Structures are given as C-alpha cells and as structure tokens.
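A single protein chain has been removed from this complex, and every other one stays in its place.
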Amino acid sequence: MEEFSGAEHAGGAGGAGAAPPTKEQLLTGQLTAAGAPGGQALGPGALASRQSSVTPGLRYRNLGKSGLRVSNVGLGTWVTFAGGVSEEQAEEVVRLAYDSGINVFDLSEAHSGPRAELELGRILQRRAWKRASYIVTTKVYWNTKSDERGLSRKHLIESVKASLARLQLGYIDVVIVHKADPMCPMEEVVRAMNHVICMGWAMYWGTARWSPVEVMEAYTNCRQFNCVTPICEQAEYHMFCREKTELYMPELYNKIGVGLMAWSPLTMGLVSGRLEDGMPLFSRSSFKNKYSSFSWTEDETANKEDKLRDIAQLAEKLGCSVAQLAIAWGLKNESVQCLLLGAATVDQLYESIQSLQLVPKLNSSTMSELERILDNKPTRPPMVSTLALR
Amino acid sequence: MEEFSGAEHAGGAGGAGAAPPTKEQLLTGQLTAAGAPGGQALGPGALASRQSSVTPGLRYRNLGKSGLRVSNVGLGTWVTFAGGVSEEQAEEVVRLAYDSGINVFDLSEAHSGPRAELELGRILQRRAWKRASYIVTTKVYWNTKSDERGLSRKHLIESVKASLARLQLGYIDVVIVHKADPMCPMEEVVRAMNHVICMGWAMYWGTARWSPVEVMEAYTNCRQFNCVTPICEQAEYHMFCREKTELYMPELYNKIGVGLMAWSPLTMGLVSGRLEDGMPLFSRSSFKNKYSSFSWTEDETANKEDKLRDIAQLAEKLGCSVAQLAIAWGLKNESVQCLLLGAATVDQLYESIQSLQLVPKLNSSTMSELERILDNKPTRPPMVSTLALR
Amino acid sequence: MEEFSGAEHAGGAGGAGAAPPTKEQLLTGQLTAAGAPGGQALGPGALASRQSSVTPGLRYRNLGKSGLRVSNVGLGTWVTFAGGVSEEQAEEVVRLAYDSGINVFDLSEAHSGPRAELELGRILQRRAWKRASYIVTTKVYWNTKSDERGLSRKHLIESVKASLARLQLGYIDVVIVHKADPMCPMEEVVRAMNHVICMGWAMYWGTARWSPVEVMEAYTNCRQFNCVTPICEQAEYHMFCREKTELYMPELYNKIGVGLMAWSPLTMGLVSGRLEDGMPLFSRSSFKNKYSSFSWTEDETANKEDKLRDIAQLAEKLGCSVAQLAIAWGLKNESVQCLLLGAATVDQLYESIQSLQLVPKLNSSTMSELERILDNKPTRPPMVSTLALR
Partner (left out) sequence: MEEFSGAEHAGGAGGAGAAPPTKEQLLTGQLTAAGAPGGQALGPGALASRQSSVTPGLRYRNLGKSGLRVSNVGLGTWVTFAGGVSEEQAEEVVRLAYDSGINVFDLSEAHSGPRAELELGRILQRRAWKRASYIVTTKVYWNTKSDERGLSRKHLIESVKASLARLQLGYIDVVIVHKADPMCPMEEVVRAMNHVICMGWAMYWGTARWSPVEVMEAYTNCRQFNCVTPICEQAEYHMFCREKTELYMPELYNKIGVGLMAWSPLTMGLVSGRLEDGMPLFSRSSFKNKYSSFSWTEDETANKEDKLRDIAQLAEKLGCSVAQLAIAWGLKNESVQCLLLGAATVDQLYESIQSLQLVPKLNSSTMSELERILDNKPTRPPMVSTLALR
C-alpha cells in the first residue's frame, strides 16, 4: 500500500525544509488564522493553504480500496461534543485536528446524539475550510427501543437527510450504517444506500459493528443489484479487543476492498489520564457503559489491570504515556487505515497526535514484549474439514 | 417472525411499570397535548415522546419482508374522511389512533376521493408529528370510466404527484397500485413505480386487489429490469372472504416477501354497531355497494346472517361485541401484518382497538367453534397431475 | 385489442343517454365554457368534466403495447400553427379537437418550427385543462444543414429542454425522435432518451420515419442497456403510401410492442378542399415539398389523379367527401392506433372528425372496390430460402 507522508503532503506553503509548527503555534491556532482568508478563494493558493503544519508521522492512505484518502488518525468526536465540553473548547479541538493534518471527522449519534452534528456543522460554517479538505463520516443509528428501529429504507433516508440538515453540508463523505438489522432484507439496505449516493447526499457508505459475514452479504447484494459497494467497516480495536480486526478484516480488505476505521474505548479512556491518576480504569462503570461494546466480569477486569500495569512500565521505558503506546500499537497494524482519536481538550488531542512519532519505535522486540504481556494474540480455530469427519 | 410489544416500544417516557392510559386520557387527547411541544425538536427526547401511551396487544411487525415496521392495526380512513364526518371529528380519530400507537394511516381515493388526502394532510401539518413516527399509504386508483384509465406511466406518476401535493408531504411511505391493468404491460408499471421511488416520492410500493399471479408477474418484471419489488398486497379479509388470504398470501410472503395489509368491510360494518341494532347487515345495499368487492345473492345473505347470529352468541360468551370478535379473529392470522380498522368516531375506534386484548383469548377451542360456525375453511383443489391424466 | 367508445368514456356529465353536442355547440365552444371552472379543481367532478361531448366513433386505444391511451384521431398541428393562421383561429381548432374528445396534440418542429410549441403552450396555459386529459407529442428534429445535426446526446437533451420551455409544460408525453442517424451509435440515442424519461421530462419516447430495422436496433439496445423501449413509430400512411404500415408495422407491434401514429399528407391536402376545387393536387409542388416525404414523377402523378377521380365517385356514392373517405380508410386499418388530422380551421377539423362515423360503413365490398381502384396492395417479396439456393 502506497503512502504519502504528511510532510510531502504539505505542498508549497511550508516546503520540505520548513520546521514543523511548535505546540504553541498549533494550540493557539496561529496557523489557521493565517490560512483562513485564502480558504474561501478558488485558486490553487487556497489549496496549498490546507496544511501549513506538518505533523510527523501523519500519513494519508486510501480507505479500503476506494479512492478516498484519509489521514491515518481521525478525530472521533464522541467525547468532543459530549456534555461538559463547551462549544468553544470543541471548536479548538476540531481546529487543532485540522491544523495537524487530520482530515477525518467522525460523528456518532449513538454516543453524543444530534448535538455533535449541529456543533460540527456550525464549526465548519464558521471555519469555511475548503470542502475538499475534510471528510465527514456520520452514522445511521437505530435501536430496538424506538419505533424507527430497523434499517428500513424509510429510516435510512430520513436519517441521512436529518444529518445533512444538522451538518449544513451538501453531502456526507461516508455514511456509516451502525449495526446490521437481521429483520431487514440486505437488498433494501444496499438499494437505500445506493439511492443516498445517487441523490448526491453521500459519496460513500460503510458499516459499523457488522460481522464479516454481514459485510460479505452486503457486498453480494450490491453486486447482484448493481449498487455501490461499502468501502469500510468501523470496528472496535485495542489491546483487549483484537480478534475481528486482526483475523477477519485483512481478508475483507483483500477480497472485497472493505477497509477499516478503528475506534478504541481503551485508548480514549487512557488518554484522559485517568489510569495515571491511579484510578482503576475498568471499574468505572460509566466508562464501560458509555464507550465499550462489551462487558467484562470483575475477574477479567482485574486481569486486565495487571496487564495494563506491565504496559505502563513498558511505556515509561519508551518515554511515553500508556495512552500514546496504545495508539501507536493500533497504528502499527497495517489493516487500520484510520484510527479514531477522541479528545475533549486540545491538550489531550495534542498528546494523542504525538503517538504518531512513536510508531517507528515499535520495533519487533518491543512488539514481542507487548505480545508477551497481552498474551491474547487471536488465532483462527483450525479448519475442520467436513471430509475428515466422514 | 419477531415481534415487539407496544409496551416495550413506548421507551423511556412511560416505562414498563407505567399504567396504560385510561380511556378518558386517550379520548380527550391529554397524552398528545403533553407530548406535542417535544414533537418538533430534533433530540432523542422527541423520539421518546412518540408513544407515551401503551396499548395492550399493539405490536409492530415488518410489512412483508421489508424493513418497514407497521403496527398490527392501522387506521383505514375510508369512513373517517367520508361525507358526514366533520373535520374536527376526523382529526380526533386520527389523533386517537396515533396516541394508541397506530402508525399506519391508509388512504383510498376510490372510497373517499381526494378529500381524504387533503384532510389528512392538514391534520398532519397541524399536529407536526415527527415524520418518522407515522406511515402514510395511499393508492393509485384507476377506473374504466375516465380517460385517465389504465396504469400508464403517465397516470401513475401524475397520480402520485397529485397525492403528494394534497398530503403536503415530502414522500408517501407506500404507494399502493389499485388493481392490475391487463392492458398495460407489467414492465411499464414496475418501471414507473421504481421511478417514483428513485425520485424520492415514495419509499415503497405495493398492490391492492391483485391476483397472486399478477403479484408474481410484477415481481418477475422487477427482477428482470432491476426494479424495487412490491412489499405488500392489500386484500379484503374477513370471516366470509378467506380464500386469497389464507391459501395464497402465505406462499407469496414466503417466496417473494410480499406481506399483507387486510381491510375488512365486514368488520367495518359490524363495528358501526348496526348488526347489534338488529338491522340485517347484508341486506343493506349501500354497504354492499360501497365497501364490499363482491355481491351476494339473497340466499347467501340469509345464510350469512344465520352464521352471524351464532357468532354473536359466541361473542357474548367472550364478553365482547361481534365486531371486536371479528377484528380479533383477523389479527389471529399471522399472515395479516396490518389489519386496517375503519372508524368515523373516536368511540368506534377505541372499541375496535380493545379487540387487541381479545386475541390471546382466542384459544384453539374457541377457534374451532368459530370454524364450525363459519363452515367455510378454504382449501386448495387437489393438484391434478397431468401425468395422472395420461 | 380492447376498445372503449367515446360515449362510455364521457362519464357522468353527459351520460349515455345524452344527445351528442351539435355542430354549433362544438364550434362556438359552449361545452368547454361550461366545463372550464371545474377544470382547475382537483376533485372527481373535474375529472368528469373532461369530455362533456360525445363524438360518435371516437375511441381510445393503447398506443403500442404501452399503457398510454390515445384517441384514434389526433390533431397534427403542422397546418394549424403554420403561417397564415391567426393565433385565435389556432386556439379554436385546438379547443374543438379537445371538446371532440381528441387527446393527442402532435407537434412537428420540422414543419412549423418552434412557433407551434410556443403557441400550443400558450393555449394550454390559457385553457388550464387538466394535464392528465391531453397528450402532447413533439419531435427531436435534426437535419444535415446545421451544426446541431446528428442525434448526439447533447442535441437530444437540449432539444427536449427547449421544447419544454416553449411548451411551458412539466413534461412531454411522447418525445419522438425524427429520423435515425446512421452516424450516431444507437446506444447513445437510447441512453439519452432513457435519461430524458428518468429526469421526468418525458413519459415515453417514440420514433418517426425510422425503418423497421432501425426500430428493432433501438429495441435491442434498450434491452441490452436496461433502458425504456420506444412505444410508437410515426409513419406516413395514406392510399398511395401503404407498404411500411401494412407490411411491417404489425410485426413490430406484435413482436416488440411498437405502435403506430400515422400522418397523411394526402388526407391533409384533400381535406383542405383543394381537389374538389378541381385543382390537380399532385402537381402543386408546394404541397409535395412541404408535406410529402417522397417525390413522384409526372407520370405517377397523372396515374394517381386518375385513381383519385374514381375514389371521388365512390365517395359521392357514400355521401362523403374524398378527404373523409381517405381518413376513414386510414382508420379502418387496425394497426393505426392514432391517425393525425391536420386542420387550419374549425370547419376543416369538424369535417374530418365526421369521418369517424364513416368507418363502420366501409364494409368488405366497399373496401374491395377501393382496393380495385388503388391497385397497389403491398406484398412482401417471397422469402428466398438460403437453403434453397444451395
């Protein structure tokens, strides 16, 4: 897979020899301020103004086998637009992400409700960045507790139109269908998503929390009815949730071009610094309920906390925080085309972004050490030949 | 087929332990009044406000094998918007239906003309309910007495656009094509309906009064030309009209996913209380002409009135009206995903909705008793093997 | 082929027992005047007001195997909107046609230029007839003398959009592609026409002056690329131009559902009364140049004038004009689903419409007599078996 470094990507404004921006420049937004007036012009000057900062380690890769190029880290806004974060603070986080070269902003109605779309919409309006310079991904969410439940065509289309209105955008880059609905025929889902793309409301579509078989079924239906195929699956991926990403996503990528955007409740929790405060992360039920898709027993939690302490020691040795190590570990996996970072403050985000520089340091011995600590490398069960059973 | 009870469906507002609303609350509209302000907001609070009342026995099921979830009873508006019912009265009926958890409003130009669409449109405007919370089904009607006769693409498209204008809606949930036209090629019909859906004017399409073979032909043409397939057939179904629903609709559902919305002139006539008044229902020609699709001879009518008297006795034993028994009997059939109830007054509708609680009481012995009284269980003629004839 | 008489068609307003309107009523427009106020309403009353007059012999038939129902005679406007006819006079002709139950208005840029569309558009605006009650067919015309020549997608789409603007209509009922273009791939033509229909600019498309093989090629391309197939061919048809209509169109109708609208320069010339004036019709070069697609030698012309004199005698015996006989003869052919009548004045049109009553009088002996006079019954050359040649 070809990659382009953020440095090369920055183009004419900074030049290859220009020094990366300092933390202060980034945090105070000096860079964007300078670039802003050009943001509304049509000329090539406006294009070059996109990334005056160069973030070491930031790269752009095609999402799945699509032509869409995403930064290897994206901003997962589920904390940014959550309660307790002011709109000004949220805007600063978004601005820092953009100035750092991040071009993916992921929204999730499930976590932050429609507020995230409304706020991001207002920020994008105010900032007036070139539409080509960022990618908005949002979800069609459905639950089993409202009468809009189910992935009906009605719900899919209404949901996308409502998102567009809240975002004040002409189109969404990737509409993510959150969870497959066993009660709704896959033909209806893929036809509706194709319709959404044909109407110009979205450029691409993807899935979140679908099983590999469900993704394959969607692909098959797209081929059968000549519809546009999904380009990515959003999946949970961190040190304690590896199976799907490591065992099955590479196969989906190779066979049908579906890429991976990963979100990591662990990373996010760790970044907020709570573990370092000595508070046992996994006992905090609020974290579990809000961000994690699975529940752990008390035993499992204790076991994981042991491992985290070992990891913390390793991080110290590497001169980084546990959270940074967790992010770098995720980025190390080639299957992860975009790792979503959550942040409530610019400092959190800045710290997370620094993990990018850590990736090259994760050499094979460090990775082996980590593997030894985690002791959970997923393996596929051996193929049972139906012939052998005879 | 999975089902969700209305109770679970009600979500956070009422909670599982909340008492069902009283008749007085429902009839005076207290519930909606409370929920109304939230109805225009975008937040999840608005979602929850949808059904603050819990109607025992009301359930939501997928219509056909589509993803669209309909309440097991719907409001058939052919009486509601007929002459003699004031607009205020009609609005009260619609409001009660909505508050009771009914999400299907069925319109029928054939019976009430364009007035029904105009009035329902105005009611929906005034009520400002969330568009996702209700389903409007209306018909493309054609007859042999006007120059718009026939299911031409011209007529189908003009008809849908006119309905949208009258309803003041962005889309119709299900456009029902009333009667197949042997003079119009099926390709033209399915392409036109696909166009209607592609233009965003409708979410789904279905049929009414089509023979099983005609439905199969439509399905085949959809597959041939890569068009969206119909999701339901509207058919007459009651104690004296059972063949199509009981013999053929299950096969269509299983093979091509076409579901069933049933309308019942019998039920409607009975609900209006006329039988109880001692007036022989079937001799009233106005009823026959207006609501029933077939004519009975005087003999048949007499025979049916005998049966109805036996049924009336059974109803009395069950502590319900004949109409309620007739509705419950219809709901007992799993093939009927949505049974349309007609009502001119809130009292009629309230009484009909109570039938939902009767369904569990229709145990096998009661059903057997009914079968014995009716003595009209439809059977398919034995397959005549063409081989055997040799 | 099922037919419905104009009488039955008239619906409630007139009723079956009502007397047909008198010539005076029709010519002075009394009927429309009465019906006009209802024409803008949406109710079923407006529907019924469409045809308060009953024209004996006027019938509605499906055009080709499409669902579109056309009157068996249509108004070919090439004379109506030609130079020398005032706009008021043209409107009177259109009004009479409409009041007589004619629902087809055919436009032809080739003959009258854009003026016809502009004038008809204004008339339809003023009259405010229900859009469903009439059918406008217009042509995409191209010639070899302008740079827009050729049936490019560019030209087809621009031409249709320009027609819509001139007509002030939301859609054209049937867009007719005038002459096939051997230089433009058929795939481009059928894809462009499919696009025109998908955009809602037209309901159907057809061809004019295409050879049977060209029509078949279009049909094949439609099937290959899943495009909407053409529904009719417009062809010249009269007593001296019979081959295409009589030998090939029935096959196209039966095999691929392409119907026939016929236009007849002969009929039109005769109707104008010129022959009766003793002027030799065929020697008038202006007629030949303007309306006829082929040229005759002087000999042929002389021969045809002999035949016309015999026909005139036959017409006299039948109590009608030669023109009326020519029209009735055309209508006698079942393959002609719509015969276009040209008229510059209401009197001409009225006289032509009377021919409808003549059709039943053309019994087999009269037809034989005509066949004997014409002596030009077309026959297909015997099939030469390639096997026999071996």
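To keep things simple, chains are lettered A, B and C as they appear, and every chain counts its residues starting from 1.
Methods note: a contact is a pair of C-beta atoms (placed from the backbone, for glycine too) under 8 Å apart; a residue touches a chain by one contact, two chains touch by 3 or more.
This is a predicted model, so every value here is computed, not measured.
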Report task. Please work out which displayed chains the absent chain touches and list them by label. Result -> A, C
Query - Contact partner of the left-out chain, one of C:R69, C:H155, C:R209 or C:K244 - result: C:H155
Report summary line: For subunit A, residues touching the missing partner are 2, 4, 8-9, 11-12, 42-44, 47-48, 50-51, 60, 62, 65-69, 103, 131-133, 135, 173, 197-198, 200, 203-204, 226, 228, 257
Query raised in the report: Taking the full complex into account, what residues of subunit C touch the chain not shown?
Result: 113-115, 144-155, 157-158, 162, 166, 181, 183-185, 188-189, 191, 195, 198-199, 225-226
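Going forward, only the chains that are shown with their structure count from here on.
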Query raised in the report: Going by the stated contact rule, which chains contact subunit A and subunit B alike?
Result: none
Report task. Name the residues of subunit C that each touch 2 or more other chains. Result -> none
